[in-house]
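Input: a single structure, listed below in structure tokens.
For this view, one protein chain was removed and the others were kept in their places.
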Amino acid sequence: MAESYLPVSHLPTAAPRQKSVIPGFGLTLGLTVLWLSLVVLIPLAALFLKTAELPLDRLVAILTAPRTLNALKISFGLSLVAAGVNLVFGAVVVWALVRYDFPGRRVLDALIDIPFALPTAVAGIALTTLYAENGWIGSWLAPLGIKVAFTPLGILIALIFIGLPFVVRTVQPVLEDLDHELEEAAATLGAGRWTTIRRVVLPAVLPAFLTGFALAFARAVGEYGSVIFIAGNLPNVSEIAPLLIVIRLEEFRYADATAIAATMLVAAFALLFVINGLQRWQENRTGRLK
Amino acid sequence: MSDPSIRSEPTAVKWAIIGAAALIVALLVILPLINVFAQAFSKGWEAYAAALVDPDALAAIELTLIVTVISVAANTAMGLVMAWAITKFAFPGKSFLITLIDLPFSVSPVVAGLAFVLLFGAQGYFGPWLIDNGWKIIFAWPGITLATIFVTFPFVARELIPLMQEQGTTEEEAAVTLGAGGWTVFRRVTLPNIKWALLYGVLLCNARAMGEFGAVSVVSGHVRGETNTIPLQVEILYNEYQFQASFAVASLLAFLAIVTLLAKSLLEARLGGHQR
Partner (left out) sequence: MSFSFKHAAAAALIAAVALPLFAPLAAQAADVSLLNVSYDPTRELYQQYNKLFAQKFQKDTGKTIEIKASHGGSGKQARSVIDGLEADVVTLALAYDIDAIADKGFLDKDWQKRLPDNSSPYTSTIVFLVRKGNPKDIKDWNDLVKPGVQVITPNPKTSGGARWNYLAAYAYALKQNNGDEAKAKDFLKALFKNVPVLDTGARGSTVTFTERGVGDVLLAWENEAFLSKKEFGDDKFDIVIPSLSILAEPPVAIVDKNVDRKGTRAAAEAYLTFLYSKEGQKLAAENFYRPRDEEVARQFDKVFPQLNLVTIDDPALGGWRKAQATHFADGGVFDQIYSN
């Protein structure tokens, strides 16, 4: 079962017959394009239009301003790190869930979706109270000199939190459907367990891991609600790009807000195409899984 | 099946991995959830109930329900339409169309909110005309609904497309050949096949719609008792020294998350048989 919050672009490899007898093509495609245009394309086009109204030098000045660059660096950099951490966490969790039977496995499995189902603002205030110096976790870390809330580390925690289900849920079905015989053959041929995992399992699940990584990254880059409470929001240090958009908007600086937003939109497009490419790779690698 | 022990790690390694997985989920996922309820009830039941019956909180709940119902209904209807167009017919540009449907997933909610302000704000492209004609979009429920529809746009279609793709068009073609009209085919043939996947998509769409924060925060205007949704009310209370009340309202959303997970597990049990 593919999670519908994952954009799993499973594309029609075998196209239906050219001339379908099924009615409604014009109507449904027309409505699809209309709906897509009204809700998604026109608003996003407005964003680009507004950005295009800016003189080029102004646009360059906005995007190369230290604060903009730092915000983009923080958003993209920490999202990258968070997605990387989620690769490790996700691998551990998914291996335990798929390969082992233990009491509470089903509950653990269901809980993986909490970061998706829990609204971001709730996650934000919950994580902040946990990791603040007087919080349940923060009070343990404070004596060690580790500050999480109101530092970039806090942003990282929030981004790891929201990204975890994406890696787990992308890799899980692939690992479940992995052919047992390959591993058994490798073992029979004398390969050690570690070698088998490295040479047989890993290549098979690698595309899924990369897809999960890209999805977690894409989600983290645009994340707002869970981050702003815990971030501290100090310019150049712990200010994420979406927050900078909001701040620019609040400062009447529409040009800045739209320019940064357009940049993030371009990045979103690029990421989607990367994700689609990864998924196609995965389908080629593992055949049709669903 | 042959000897499963070949495909397994030493017991110590196995339990280390399970332990690590449990620890990760406990620290990262479960603790925040428990914390929401712990904080919500930190001043007892009475304070908890008082926070929920506050008029502004009730208004926020009402607004959230209205916005969610409209958004989910719209995305359900249009999700079916989009999935129908994409899976029942062949046409050029299909994969690009699917990518566009996915787009709202990777667009920052804040960027979405900003786009609607640029269109419908008083300084935006259509704003002045709308305001002169008495239409309120931004800082009113229509804008909040639009933003919510945007962020939940792919959920239903995303769930239906792979399933309907897999089921193909044979059954529908047979029905058409037997003389059934398009609506009848959809209702009698397609819908029974996809109803659980549809419910699943609706469930996730609903969870996301009720909890949306970033996009809604940009277009809301934060008028208490009028344009605050539950997540915005949580933020406002949080910024108002009223931590316990904030978490009490937040606990509604956390409860919704738990219900969503339960319903999801039940639906997956049903979908499992269908799909594998």
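In this document, chain identifiers A and B correspond to the written order of the chains, with residue numbering beginning at 1 in each.
By our rule, contacts are C-beta pairs under 8 Å (C-beta built on N, C-alpha and C of every residue); 3 or more make two chains touch, one makes a residue touch a chain.
What you see is a predicted model; the values in this text were computed from it and never measured.
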Option touching the unshown chain, where B:70, B:164, B:209 or B:271 are the choices: B:70
Touch with the omitted chain, as defined above, among A:26, A:66, A:104 or A:203: A:66
Interface with the undisplayed chain - residues on subunit B: 62-63, 65-66, 69-70, 72-73, 117, 120-124, 127, 131, 136, 138-139, 141, 192, 195, 199, 221-226, 236, 238-241, 243
Where the unshown chain meets subunit A, residue by residue: 65-67, 128, 132-134, 149-150, 232-236, 246-247, 249-253
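Keep in mind that, in the parts below, only the chains that are shown with their structure count from here on.
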Centre-to-centre distance between subunit B and subunit A (centres being mean Cα positions), rounded to whole Å: 16
Subunit B partner contacts - residues on subunit A that touch it in the complex: 1-12, 15-18, 20-25, 28-29, 31-32, 35-36, 39-44, 46-47, 49-50, 89, 92-93, 95-97, 99-100, 102, 104, 106, 108, 110-123, 125-127, 129-130, 136-137, 160-161, 164, 180, 183-184, 187-188, 193, 218-219, 221-225, 229, 241-243, 245-246, 249, 254, 257-258, 261, 264-265, 268-269, 271-273, 275-276, 290
Subunit A contact footprint on subunit B (complex, rising order): 1-3, 6-9, 14, 17-18, 20-22, 24-25, 27-33, 35-36, 39, 78, 81-82, 84-91, 94-95, 97-112, 114-119, 123-125, 146, 149-150, 153-156, 158-159, 161-162, 165-166, 168-169, 172-173, 176-177, 181-182, 185-186, 200-201, 204, 207-208, 210-214, 217-218, 230-232, 234-235, 238, 243, 246-247, 250, 253-254, 256-258, 260-262, 264-265, 268, 271-272, 275
